[in-house]
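Next up is a structure, given as C-alpha cells.
Left out: one protein chain. Kept in place: all the others.
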Amino acid sequence: MSNKEEDSVTGSTGTLLVSCPDRKGLIAALAQMLADHGMNIIDTQQHTDLTAGMFFQRLRFDASELDISRDDFKDLLRIKLSRFDMDWRLSFRDEKKRIVILVSKFEHCIYDLLLRHRLGELDCEIPLILSNHPDLQHVADSFGIPYRVFPIDRTNKAEQEEKQLALLDELGTDLVVLARYMQVLSPTFIERYRERIINIHHSSLPAFVGARPYHQAYERGVKLIGATAHYATADLDQGPIIDQEVTHCSHDDSIEDLVRKGRDMERITLARAVRAHLEDRIIIFGRRTVVF
Amino acid sequence: MSNKEEDSVTGSTGTLLVSCPDRKGLIAALAQMLADHGMNIIDTQQHTDLTAGMFFQRLRFDASELDISRDDFKDLLRIKLSRFDMDWRLSFRDEKKRIVILVSKFEHCIYDLLLRHRLGELDCEIPLILSNHPDLQHVADSFGIPYRVFPIDRTNKAEQEEKQLALLDELGTDLVVLARYMQVLSPTFIERYRERIINIHHSSLPAFVGARPYHQAYERGVKLIGATAHYATADLDQGPIIDQEVTHCSHDDSIEDLVRKGRDMERITLARAVRAHLEDRIIIFGRRTVVF
Amino acid sequence: MSNKEEDSVTGSTGTLLVSCPDRKGLIAALAQMLADHGMNIIDTQQHTDLTAGMFFQRLRFDASELDISRDDFKDLLRIKLSRFDMDWRLSFRDEKKRIVILVSKFEHCIYDLLLRHRLGELDCEIPLILSNHPDLQHVADSFGIPYRVFPIDRTNKAEQEEKQLALLDELGTDLVVLARYMQVLSPTFIERYRERIINIHHSSLPAFVGARPYHQAYERGVKLIGATAHYATADLDQGPIIDQEVTHCSHDDSIEDLVRKGRDMERITLARAVRAHLEDRIIIFGRRTVVF
Partner (left out) sequence: MSNKEEDSVTGSTGTLLVSCPDRKGLIAALAQMLADHGMNIIDTQQHTDLTAGMFFQRLRFDASELDISRDDFKDLLRIKLSRFDMDWRLSFRDEKKRIVILVSKFEHCIYDLLLRHRLGELDCEIPLILSNHPDLQHVADSFGIPYRVFPIDRTNKAEQEEKQLALLDELGTDLVVLARYMQVLSPTFIERYRERIINIHHSSLPAFVGARPYHQAYERGVKLIGATAHYATADLDQGPIIDQEVTHCSHDDSIEDLVRKGRDMERITLARAVRAHLEDRIIIFGRRTVVF
C-alpha cells in the first residue's frame, strides 16, 4: 500500500525501518511491540539476506492510537531493541522530512522535483534550493522556494561548503538532493550528511568515466542509455545504488539525442529515488541497498 | 529473498498465505505462532487494502525445525486462525506442486515452460501434457513428459472433459496451465479447478475481442502489443489478472510481426504467472489479485 | 539522423513527406527531383503497405543550396507529383511551426511541454496557451507565454469555440495540442484543424470508458497503466494513434498511485507525439499512422 491510502487512516502513520543480524522471533517481537501500544500495522515488507545473515524490515503502522508519547515510544524501542543489535529508524508522516536541493545550471531535474512536489508526489518540505550559479533563480521563484547562491572557485570551496553545511543544519535538513549539481562534494560534506545525500548520474553499457560521457557512448555505439541514482559517498559515483533506468537508443540518435534521452532517464530515476527515501523504503547495507 | 537462496537453508521451507478482514495484532499473532514452533521467518510481504478493510500476508519460513508434525501444524492453524475468519493456504517446498499443461497446436508457450522447468526456474512436477491435437507429441517426447490427446468436436466435449478431469484428479493436479489451449473450458471444468487454472491471451490497447485480434490491432495501428495472464473464470478472459506485458510495435510491423511479438509477450507473461503461483505469491481477492 | 545534427549542416533543412499509390520509380523520381535542384538528402525513411498498395516516404534534405525559390520549388512539386496522385507536405526547419496548447486545470503535461520547449527539445513557437479555466495562468507566466481564458458552460460552447478558432487562425497555428483539456471539441472545431490536433488520454488493459478510469482500472486489478497520444477525430478518443506507453503497476498501487503513474505516461507520450509531428515524421493513413 502506498501512502495516499493513508487518507483512509484517521490520524497519522509511522514507519519503522530496522536491520540487524537475523535470529528467530524478530518479526513477532516487533509486531508485538506495536500491537502492545495500540498500533495497527498497515503494511510491512521484510527481507532476509541469508548469505550475510542479516534481517531487514519496514513496518508502516497507524500511529493515531499510540498510547504513549512518541518520545517515550522511541525510548522504548531503544531499550527493547538493543538486545537485537538493531539499527532502526522511526518516522511519522506528519513530521514531514525537509529536503534541500543542490543545483548548478541544468534545470530538468530541479523542475521535475518541484513539479512533483507541488502535485503531491513528494511528501516533504523544500525549504531551500542551493546553487553555485545564479542561473536557476527563476525556477525557484516560480515555485516560491528560496534560492541561495554560493559561488565556488578553486580557492573557496572548503569555506563555502562550511556555510552550506551550517545552513543545512540550521534548516534541519533530512535529505540533500544533488539535482545535477556539478561540484564534487568534499569528504567532509559527505561525511556530515552520510546516507542522506542522493546523487544522479548518467549510465550506459559499458559505463564511461571522465568527461563527455555522451560523446563516448555515441562513439561506442551503445544501444541503451540511462541514469543511476545513488547515495553519495567519498568514492565518487560508487555509492549504494538506489534506482536505475535506461531507454533504447540507436545510430539514429545524435549526441544531442542521447543527452535528451539521458535527461528523461535522470528525471525519472532521481524522482523515484527521492520518493523511496521520503517514504522510508531504503536501508543501506554495505555497498548495497534494500529498497522495499 | 527468492527460493533458490533456500539452498542456504538446511531442510525445507514452508509458505503460509493468508487473507482476512483487517484487525489489530494479526502480524504478531501469525509470527508468534511460527516462532512458538521453532520456525524462523525468511521473508514476509504484507498488504492491507484499506478500502476493503482486508489483510493479506505471505510468510516464508524455515520449516526444518518444526517441532510438531505438518498435519498437526495444519490442525493448529485451522483452530487458531478460525477466530480471524481467515482464508489460508500452507505449502512446503519439498512437497512439489504438480502442474498439468493443456496445449493445442502452438508450441512457443509449452516449449518455454518445459525449458524453464528443466533449467530449474519452475519448481514443480509436470506429470502430463494434455492436448486436443496430436501435433505437439514430439515436444513432450523431447522433454520426456507423457502426452495425452483428447480430440474434441461438437458432440463430445462434455464427455472428453470428464475424462480430462478424472485424469487431473488422479494425478493430484495443483495447477492447470492453458498454454494456448484453443478450446473454451466448460463452466464445470473451471469450477472444479477454480483459482487453479492459469490462461494467457493477447492484449493490446485498445483491446480487441473476437476473431483475429492481431488483424484488428494491425488495422487499428496500435503502437503496443502484449499479453495478459489470468486465472480462468466462467466469464472468458475476464478472470483475475496475474501479470501483463507489452512491447512496442509500429507501422513497420506486419500482422506476422505482431503475432511474433505477441508470442514473445505470451511466453514471458505466462512463465512469470506460473512461477508466481508455484511460489505461492498470489492471493485472489474478488476480481483482483495480490501478487507478492 | 535527428534534427540536432543539422547543426553540422550549414543553412536550413527541408522535409518532404509523401504518400501515394505504390508504383515503380517513385523513390528515384523524388530523389532525382531533389538532386536536380542541388539538394542533398540527409536521411530518408520509406514504407510500403503491400496490403493497401500504398507508398509512404519522408525525405530530409539540406535546403541551403536550393537553386530556385521555395515557392517555385513547391510549384514544381505540385506539377511534377500530380501524375503520381501524391499527397505531399513540404516544410523547412527555419520556418518554425506554431503550436497552441489547450489546457484546463492539470499542470503536468503543460509543464512538461514548456520545459522541453525551453530545453530545445521541441523545435517550434508557442505563441499562446488557451484554457477554459484561469488556474494555470502562473505556469504560462513563468515561461513567458500568453495565456487566454475562454470559460465554457452549457450555453456558450459554440460561440467560445468560434473565438478560439479565430484566434488560432490569426496566429497561423500549425498544431493544436490538447494537454489534458477537459472539454470535448465540437466536430466543427475538429474539422477545421483536421489532422492537426493531438490529444492524450489514459490507457489500460483492458481499456475503460466513461468516468473515473483509474478507479475502474484499480477495481479490475490491472498490472499495466499507460497513455495513448492520437490525432483528435469526431469519434472521441478513436483517432489515429501516434504513440503509446505503459508502466507496471500492482496491488500495492492505490488509485492515487495509478493517477501518478498515469501522469508520467501522459507526459512522456504526449511529448514524443508532439515532437514526431514537429519533425514531420507522421503520415495519417485512414485510421492508422505511419510514424517514421
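Order of writing sets the chain letters: A, B and C. Residues in each chain are counted from 1.
In this section, a residue touches a chain if its C-beta (ideal position, glycine included) is under 8 Å from a C-beta of that chain, and two chains touch if they have at least 3 such contacts.
Everything numeric here is computed off the predicted structure, so don't read it as measured data.
Of the candidate positions B:His37, B:His108 or B:Arg287, contact with the hidden chain is made by B:His108.
When the omitted chain is restored, the residue from C:Ser12, C:Gln45 or C:Ser250 that touches it is C:Gln45. Contact with the omitted chain, checked across A:Cys20, A:Leu76, A:Val149 or A:Ala207, is made by A:Ala207.
Mapped onto subunit B, contacts with the missing chain fall at residues 1-2, 4-5, 107-108, 111, 115, 118-119, 121, 138, 141-142, 252-257, 260, 263-264, 268. Residues of subunit A in contact with the chain left out of this view: 47, 49, 56, 203-207, 219-224, 226, 228, 240-246, 250-252, 287-291. Residue-level contact of subunit C with the missing chain is found at 1, 5, 8-9, 22-28, 31-32, 34-35, 38-51.
We adopt the following convention: only the chains that are shown with their structure count from here on.
Here the spacing of subunit A and subunit B, counted between their Cα centres, is 36 Å.
With touch defined as above, residues shared between interfaces to two or more other chains in subunit B number as follows: 47, 49.
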